[in-house]
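Notes to accompany the following structure.
Missing here is one protein chain; the remaining ones are kept as they sit in the complex.
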Amino acid sequence: MSELKKGVGPLFMDPDADNAREFFATKHLASRNKLMTATEAISQYVHDGDYLASGGFGTNRIATALLHEVVRQRRKNLGLAGHTMTHDFQILCAGECISHCDAAYIVGLEARGLSKNARRLIESGKMELCEWTNAALSWRLRAAAMGVSFIPARVMLGTDTFANSAAVEIECPFTGQKYAALPALYPDVALIHVHVASPSGNACIEGLTAADIDLASASKRVIISAERIVPEEDMRRRPHRTTIPSVVVDAVVEAPFGCYPGNMPYLYFSDEDHLREWLQAEEDPEVFKAFVEKYIYGTDYFYEYLDLCGGMRRMIQLRRKEYMVDGAACD
Amino acid sequence: MSELKKGVGPLFMDPDADNAREFFATKHLASRNKLMTATEAISQYVHDGDYLASGGFGTNRIATALLHEVVRQRRKNLGLAGHTMTHDFQILCAGECISHCDAAYIVGLEARGLSKNARRLIESGKMELCEWTNAALSWRLRAAAMGVSFIPARVMLGTDTFANSAAVEIECPFTGQKYAALPALYPDVALIHVHVASPSGNACIEGLTAADIDLASASKRVIISAERIVPEEDMRRRPHRTTIPSVVVDAVVEAPFGCYPGNMPYLYFSDEDHLREWLQAEEDPEVFKAFVEKYIYGTDYFYEYLDLCGGMRRMIQLRRKEYMVDGAACD
Amino acid sequence: MSDYNAMELMVVVAARSLPNAASVVVGTGAPCAAAMLAQKTHAPDLVVMFEAGGLGPKMRSAPVSVGDSHTFYHAIQASSMNTIMDACSRGCVDFAFLGAAQIDMFGNLNTTCIGDWKAPKTRFPGSGGGNDLASLCRHSIIMTPQDRRRFAAKLDFVTSPGYLTGKGAREAAGLPRGTGPHRVITNMAVMGYDDETCRMKVLSINEGHTREEVIENTGFELLFAEHLEVTKRPTKHELKILREEVDPTRVIIGR
Partner (left out) sequence: MSDYNAMELMVVVAARSLPNAASVVVGTGAPCAAAMLAQKTHAPDLVVMFEAGGLGPKMRSAPVSVGDSHTFYHAIQASSMNTIMDACSRGCVDFAFLGAAQIDMFGNLNTTCIGDWKAPKTRFPGSGGGNDLASLCRHSIIMTPQDRRRFAAKLDFVTSPGYLTGKGAREAAGLPRGTGPHRVITNMAVMGYDDETCRMKVLSINEGHTREEVIENTGFELLFAEHLEVTKRPTKHELKILREEVDPTRVIIGR
């Protein structure tokens, strides 16, 4: 067998399962009312230097309201799990909140183009990166959710992505097959936007779950923002529909249209015009500074941002656009 | 570090991921009508010597109608994935179908007692066993579902369960922590009972999923029996409710009360009287032979068994008993 | 003499060992009754789990199977075996109730067979989730009748790990740090484990039983707490809740 290789990238978070167990032992499991404002939730659960993970996928079901609050409260030196981060990455870069990042997909907004501001931050060397892939990051979260310090996978092998990651090669003890061993990833805090949640944090996601089920389990703290808050009994009546159980949740924030300008499945489509406005504003640093000032620092609550973007009239348009994707509303 | 140990138990199934990939490459993915009778499904997809896995958990949401058919068609030398098998194991032992078994929980029916017939088969040495645990078997299925030949876990270590398994000890390349490496388990065929399925095999499970999501992905062939068949469009309207996607399914069998005498969540409770009757019949091999003759070999269809057990009158009683667990029917 | 039976006392003792807001994986029967009693007395926020996937149900009556509909009645989540086992592995679960055909002085458990494994005199179900819970949950609690056959000097088969061969053996085997057997609750006594030797230690003896009787019914040498106590009897309130609300048909606590 050839020699087993090792990636030279930095391991930002401790993959040790026993150390993580010590944290989880302290987590308060009791079902209690965890409703609070975004201001309170970010203030209480996201600290400078924390390693953050954002739910959803790029512009889809992202926790925009919470991400704005992270910027507004000027958090710094955050680490980040970057599995397909697009507009969410753009927001955090607008606040220059991130100092290190496990990168799978960053700086781009898919076919919409690249974020000039995010590129500037990275090309200037202000952000330490470790390379991964989308699957690798989602499997790293799964390893953490499973309480094991590593998991084998068949990706990254043979590439510079591997060489600049913190993965190492191992051999299967049964077949001799070579695998990339991926270290478990236990984020400090996850921000996840959902369709419905109860005050204790029982949450239901409709549509794609991306990596959020494992993310919620793997993270030391979990902040849920929800389009709608429902009574506990509504969630408990059909317990097989609970996507994220309250026992892993620390805070619940009511945030209607909380994913705007992203696409919330069955509820509203993405605002492509506004996303274009972001990208255009980033062309000129001065213009972008004013843009961020206006939309984030200059607002106190997320609904002020929604109003600046066209308010209810705009939201109803996006709602109609989503219904044209699927005529049937979700029940 | 101390020497790494190896279990001496037999590895019944090949954990090699590349060999499994070759099989999955041949699997026909097109959405087509897969509706057939239990007779046809077992005849076509379960062969002597196959390694079988049964969905649900013990007496809950098990595929009784399909299991009876396996016995009725006198399949022999089957292998079995035995993560909490109770009445399902009892049925297969009634037909003396099994020659080798990955055992986590067998021969018992939880608090109801032990199956004398199953014990007789094992104590007479007619069944080759390899020891595992419930979690180990479910993680072995997860490894297969993930397309990797092994997965690390923190169970079985230090015990005779490990010594008589086919697991091996490995060390984490990041932390040095010792783990049990569990070999991937790709069953030949899985029998899974669900609440609702479309003719192509899009299936929805309500209530506990046990290990069935991974089981359906890990298995080379999947037979679904369903309480109710619904049009394709019903399943496609809410695609986030699909528990098992049609692409992994080979056959769909309509089987109302198909889990009887087990408990089908939200629909009917277990028939504890009939389960007691089984255990009592097993006290005397001659009595049991007649019992199996009457209920399984002497019937052609599962509904004949239901009629022998009290028919609609009994089913309605069990339905009422289930509603008393949860007054609200599932929608 | 006493106004409660041995099983009632065992359930009450087990219930008391579960703090509020803790999490516990239970089976059917007595452990489930203990968890329900705890919820209805001092531990309303106790999170009850079942290995098949039931998470945090509001149980109205005890299940007949760890996977039946009772286990997720108005639950936090009707999840999967993996979800529960992952949570145990991640370190989110404080307690697990286990049973056994044999138990030794280190709390190792046999639920697999009597006699040689290859040609067993009696085959039992095997580990089920027992080894998993004994390996992964912080504290395991055994409820069992006490007799010499069951409390064995040497197990015919070590199905699930207690402290294995003594202090440090679990960690050396690779099991999670800071886990292990916590209590053994029998018809005669309540036992814990000695911090230094990890050997079983009698903490209190149930009313109507004696130290000698406990020794006679144990196949290995027991340690005894310096201040050996009489097991605190059930309160009237505990008995009332247990009999009227937890197990009104007396399926578990006897007739």
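Every chain is named by a letter (A, B and C) in the order it is written, and numbering of its residues begins at 1.
Basically, a residue touches a chain if its C-beta (ideal position, glycine included) is under 8 Å from a C-beta of that chain, and two chains touch if they have at least 3 such contacts.
Quick caveat: nothing in here was measured; it's all calculated off a predicted structure.
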Full-assembly contacts of the left-out chain, visible side only, are chains A, B
Residue among A:38, A:53, A:78 or A:103 that touches the chain left out of view: A:103
Looking beyond the chains shown, say which of A:54, A:161 or A:198 touches the absent one. A:161
Where A:95, A:207, A:245 or A:258 are the choices, the one touching the absent chain is A:207
Given B:10, B:173, B:239 or B:310, the residue that touches the chain left out of view is B:239
Residue of A:150, A:186 or A:269 in touch with the missing chain, whole complex considered: A:269
Missing-partner contacts on chain A, residue numbers: 2, 56-61, 82-84, 86, 103-108, 110-112, 114, 119, 122-123, 125, 131-136, 138-139, 142, 153-161, 164, 169, 177-180, 206-214, 263, 265-266, 269-270, 272, 322, 325-326
Determine and list the chain B residues touching the chain excluded from the picture. 17-18, 20-25, 27-32, 144-148, 202, 217, 233, 236-237, 239-240, 242, 245-248
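We take it that only the chains that are shown with their structure count from here on.
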Chain labels contacting chain A and also chain B: C
Would you identify the chain whose Cα-based centre sits farthest away from the centre of chain B? A
Taking each chain's centre as the mean of its CA atoms, chain A sits from chain B at a distance in Å of 36
Per the centroid of Cα atoms for each chain, what is the distance between chain A and chain C, given in Å? 40
So what's the Cα centroid distance for chain B and chain C, whole Å? 28
Residues of chain B that touch at least two other chains are 139, 153-154, 177, 179, 206-209, 265
Which residue numbers or ranges of chain C touch two or more of the other chains? 72, 74, 78-79, 88-89, 136, 176
